[in-house]
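One protein chain omitted, others in place.
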Amino acid sequence: MTHTLELVGLERRYGERIALADVTLNLGHGATLVVFGPNGAGKSTLLRVLAGLLRPHDGTLRVLGHRLPDEDWAVRGRIGLLGHDPLLYRDLTGRENLRYHASLHRVDEPRIDEVLEAVGMERRADEPLRSLSRGMVQRLAVCRAVLHDPELLLLDEPRANLDPAAGALVEPLIGRASGRTRVVTSHDPVGGLAEADLVLGLRAGRPELLEWAADVDPAAIAELYR
Amino acid sequence: MYGKGLRALSITTALVMTGAFALVFFWAPEDADQGFSQKIFYVHVPMAIIALCGFVAGGVMAAMHLRTRDSRWDMRSYVAIHLSIILGVGVLLTGSIWARVSWGHWWVWNEPTLVSFLIIFLLYCTYQPLRFSIQDPERQARYASVFAIMAGAFVPLNFMAVRLAQQYTHPRVLGNIAGNLPGRMEWTFFASMLGMTLLFVTLWKYEMTSKHASSQLRRLKRLLGEGENPAGRRSAAPAAAETAAPV
Partner (left out) sequence: MTGERDSDPSAPREDPARTPRRGPSTATAVGAILRKELRVELRTLESVPAMSLFSVTTFVLFHFALNRDSVSGDLASGILWVTLLFSSVLAINRLFVADEEQGGFDGFLLAPVDRTALLIAKFLTLLGFLVVLEIVAVPAFGLLLLEPSLGRVLVRLVGILLLADVGIAAVGTLVAALAVRTRARDLLGPLLALPLLVPVVIGAARACAPLLGAGHPGSVPVRWLEILGLYDLVFGLLAYAVFDFLLED
């Protein structure tokens, strides 16, 4: 059986400092992995390694059945990354940004309107990003991340700048209901646990907790931040 | 592993250098036009040639680094370029002294070798600042390698352009390097060339050995858990061999 994610002893260093080490887990298709951990624990590093933006230093990594970094050509365009950075140009409008990414991903024009409408941004889509609030930019970043209908979503605190209404709007795109395999980082034990199948707790780059969501004691998550 | 045979090499280098100097001072004939001062030629020209070869070799090693992703190649390239920069200071100083005694000016623009050397030297002066301003050691190594390859290819290209730019060439001893030197001068030149080559290789090996040893030491310290805080150590020198060190 092929898993969407297969990690064995994954390690990434920053010079001599360990950013991520000994991460071993499998994630099946359509499942959600929620990653907890204090700032600097390696959550963002993990997402960037999974996205193929950072090469692992040790261990093996298979994403969507392909070994990274050797076969990264085979997974590019099948992953949606939503990080702290929206990855959008501030001087362009939302629509121009999405059109740019659409042509890089060979996505049709109607899909742009579709995602803009889904996040309720169709009215503000023709204003430059620098005139929009952070929450609106985040909604456009969601559009960018799901524009090409990725099979794997990597979400770094996706709801950080969103109000509850906007959070509900993006739910069908990046939430559990999207049916995509997801890796989500979170600082919210309750909300994070609710959407998780598998929970990974990181501290100083190392896994401290790896459990089924149903078996996780919320106190164990709080312990990570101590 | 770089220390192997270092003692024998050092002794050979010392002997050859001494011999070459003896030839320069006691055996080589004095130049008809320039007299005794021409003898600086036996230091200046081999030094320039070796420094340029060092730059190009640094570029080739950098290409090996990008091909193999083996950080030891980056360190080899770094040491070669680093030594060539030091030799480069010597080249510019001796060239300047030579120009002063031969033509009465500290700097002459109609000497294409010296002029192109200055341009190349100015370019390589940014090698260390470039390394220093990239914190991530891996990216530092990779970017430094890209620079070294670019600059290595630039060396011959720049030489050609500057050489062509000289409308007239000054009557020089090194018109066709060593090609039309009288016999004794030719032999002395080859001896100096050999001495300088050996000196470069010896220094290269010394620095590699010391870099290797200090990285081993850091690795051991870290294993013992008393290493310095790695984040606090910032350096322009590659610190990579410790991760892939065959002891």
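Every chain is named by a letter (A and B) in the order it is written, and numbering of its residues begins at 1.
Criterion: contacts are C-beta pairs under 8 Å (C-beta built on N, C-alpha and C of every residue); 3 or more make two chains touch, one makes a residue touch a chain.
Fair warning: this is a prediction, and the values are worked out from it, not measured in the lab.
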Of B:66, B:97 or B:194, the residue in touch with the unshown chain: B:66
Option touching the unshown chain, where B:110, B:158 or B:197 are the choices: B:158
Full-complex contact with the absent chain, from B:13, B:77, B:102 or B:145: B:145
Residues of subunit B (touch criterion as defined above) contacting the omitted chain: 66, 119-120, 122-123, 125-126, 129-130, 133-135, 138-139, 142-143, 145-147, 149-151, 153-154, 157-158, 160-162, 164-165
Subunit A, residues in touch with the chain not shown (by the definition above): 1-4, 8-9, 22-31, 33, 48, 51-55, 64-66, 73-79, 81, 83, 85-92, 96, 100-101, 103-106, 128, 144, 148, 151, 181, 197-198, 207-210, 212
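Methods note: only the chains that are shown with their structure count from here on.
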Distance from the mean Cα position of subunit B to that of subunit A, given in whole angstrom: 48
Footprint of subunit B on subunit A - complex, ascending: 13-17
Contacting residues of subunit B [partner subunit A, same complex]: 135-138, 222, 227, 230-231, 239, 242-243
